[in-house]
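Every protein chain except one is present and positioned as in the full complex.
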Amino acid sequence: MKRFFVLLLVCMLAVTAVFANGDDESATGSEPATTSAYEKKSIAVVYSTFTDMLGSEFKGSLESLAQYFNIDFHFIETGYNTEEAQAKTDAMFQMDLDGVIFVSPTVATLEAAYKRNIPVIALNEPVDEETGKQLRAYPNYLGGVVNDDYAIGRNAAKALYDAGCRKICISYLTPGTSKNHQDRYDGFKDALKNYPDMIVLSESSSRAQWPAAVKTFAAAFPEMDGLFSTAFSEPGYNAIKKNGLVGKFKLATADISESTADYIDNGVICSISGGQYNKIMLAFAALYNYLYDGTRILDTLGGYSYTPFIQITSSKDYKVYEKYVTGGTNWVYTPQIIEKLIMGINPDMTPEKFDEFCKAYSISQVMSLRSGN
Amino acid sequence: MEERDIQKELENKAKRKELLMNILPFAGLILITVFFIIVTKGRILRVDNLANLVNSMFTITLASCGAVFVYAHGGLDFSIGSTSGLAQFICIFMIMKLGLPVPLGILGAVFIAMAACSIVGLASIKLHIHPFVASLCVKNITAGLLSVLTQKAGGQITLDYSRFKIFNSVWLKGMVLVVMVGLGFYLFERTKLGKIQKAIGGNSRTVEQAGISVRKYKMLAYMVLGFCVGIAAFFQMTRIGTVSSSSGSGLEFDIMIAMVLGGFPMSGGSAAKFRQFVLGGITMTILTNGLTMWGLDVSYVSLVKGLLLIVLVSVSYDRSIMKQVSIISL
Partner (left out) sequence: MKEAQVFLSAKDICKAFGPTRALVDVNIEIARGEVHGLIGENGSGKSTFSSIAAGAQTKDSGDFYIDGELYSPKNMTDAQNHGVSMIVQEMGTIPTISVASNIFAGRLEEFTKFGIVNFKEINRRANEILQQIGAADIKAETMTYRLNFEDRKIVEIARAMVCDPQLLIVDETTTALAHKGRTILYRLIEKMKEENKCVIFISHDLDELMSVCNVVTVLRDGHIIDTLFGEDITLQSMRRLMVGRDMADNYFRSDYEGSYSDEVVLEADNVTYGIVEKLNLQLHRGEILGLGGLSACGMHELGYILFGIAKTLTGKVVNRITGKEITSPIVATANKMAYISKERDKEGIILNATIRDNITVPSFDLLSGPMGFISTKNEEKLAEEQIKVMSIKCRNSRQRVSELSGGNKQKVVFAKWLARDCDVFILDCPTRGIDIGVKAAMYQLIYELKKQGKGVIMISEELPELIGMSDRIVLMKDGKITKEIARDKSVTEQTVIDYII
């Protein structure tokens, strides 16, 4: 029995070694493309997972730029275990990289990158003062293109209040798991100060509990008329439908998915934001500025450029969103659009214009950019 | 004379089996290493990466040095992950917020970790709660404390990285590893501290009736584990640079994987050997490191990892010790 397994293992490994090729050959997006006008660059992209909604949008949107810009992207999934994440990042630096896009870089990462002269761009602001200070001390830290997560929370609070909700339940992530979610939560709580007659009945924090949170809240608090969730997903919508809760309360949340349109139409959703993967494409643009000719486009902006979420309030909006923003074959920015953001290629581009472009992200901007496509 | 020949042959067969049992755990490791050398085209052996390997296996190997004592007597501890996190927090708090010198911080981490593990030990020994349950309770307590404390501190505390670069030096870590592993091996395989754990794991009543305090030695095992986790926590803290509510989590699972990969018997006993844990830890590290270096498309990574683990385990894990000759078959 044991010998069988040893043989099996050896065969499996041999087969895999021969057929599943690693980096060099099948790096995403690089068919023998000699059509690109640009030098080959190798960029690592680091995030907790590329298989959830946002993660796959991150991956897909970058892959759509790979051929045009002649980039080998290496996607490194770090999982949620900090120790393992660090190990993976360390291993990653074994590859010959020209740049790193890192959602939330640690000082240790910057140090490792610095030793090898590799620029790093972030997708989140530093977690606290101290980290920010240390990160900025590194010359290879390019800053980041970040979301204003506070705004989500603030907008959600306003939207719920305007819709007439006064008794709210909150579903969020355990503090420390994600800064984005934490900021949305903080933004919401801050905004609550402006609405003293809107009260919070209960809060719950657990990733898997969104559908469960819906059920529990609805059962325990029948008087709930509004729900703020720092993110939402299909199972959550199903839970609302299955438990006959459509119309019982209003939902304000983030992360747009398939059922969003339906739930806007039937009045459940009063405020939803999403489409935030654009920031990775913008971050790429900022990074590429540096890779192309050393331009540090974010320096004069204070290191960070903010890009909002897309706000959807009607199913018409959703249709536009679906057409141009949700991934698949169409990503919100085409390679040509990105190209125009590179100062070395487009002499008209300036840091201020870049910043404006980032800030203007909305349904209307997308429509105007892509009309004619 | 034919009888004696047959007897001799049977004895040789038994000897060969013994030899095989000793070699198999290494087999898995060698197989994996060769596989990854081929697949990463040698990059895995680069000096840089060797440094990475030392860094990656540091925590698990250090924790193993202590875990081996607890698991050998049939105990276990599922709380060490969050205990490490709490230890890291106390340490970083003492150093960054209270401005205390580093050695005191290390002492703080060790103290907390030993306290937590001792609680697991006490609960399972005095209150007769199965260590599985006891450690889950402690896990909740330490994780909860960590969560509350980090929240009060604003989400996380960050290290002044430049001050602590020296603790990330591969040479320092290498030396610490050598010392701890050496000490661990000595205590486990060559002193009564370890031998008694193995005996307890085999049959605690026999040990009790032989005039040895099973309680005392079980407690000692948990304290040794706590000590090792505390030290590991300190180095985890310096490596990552921040401590948040998820710090340290998962350590107990890594230990279990290392245990299984190395062929360490799950219920302890005399078949337990120190090197099994260490081997398992190294194998696991190479597996993780190699998978990353390979650059395999992310969607396949989990699948390949799972497959490799299954086959590795069946190669190195020896079940024949558990087999019982039974003549009843209904």
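A and B are the chain letters, set down in written order, and residue numbers restart from 1 in every chain.
Here is the rule we go by: a residue touches a chain if its C-beta (ideal position, glycine included) is under 8 Å from a C-beta of that chain, and two chains touch if they have at least 3 such contacts.
Everything numeric here is computed off the predicted structure, so don't read it as measured data.
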Touched by the hidden chain, restricted to displayed chains: B
Among B:Val54, B:Val102 or B:Ile212, residue touching the chain not depicted: B:Ile212
Candidates B:Met180, B:Ile196 or B:Leu279 - the one touching the absent chain: B:Ile196
Of B:Leu10, B:Ile30, B:Leu50 or B:Leu172, the one touching the omitted chain in the full complex: B:Leu10
Touching residues (missing chain, whole complex) on chain B: 3, 6-7, 10-11, 13-14, 18, 186-187, 190-193, 195-196, 198-199, 202-203, 205-213, 269-271, 321, 325, 327-330
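Following the convention adopted for this analysis, only the chains that are shown with their structure count from here on.
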Between chain A and chain B, centroid-to-centroid distance (C-alpha), Å: 35
Chain B residues touching chain A - in the complex, by the definition given at the top: 24, 27, 31, 35, 38-41, 43, 46, 48-49, 52, 55-56, 59, 96, 147, 150-151, 154-162, 165, 168, 236, 239-242, 244-251, 285, 288-289, 292-301, 304, 307-308, 311-312, 314-315
In the complex, chain A residues that touch chain B: 2, 5-6, 8-10, 12-13, 16-17, 20, 22-24, 26-28, 50-51, 59, 74-77, 80-84, 86-88, 90-95, 106-108, 111, 127-128, 130-131, 134, 174-177, 179, 182
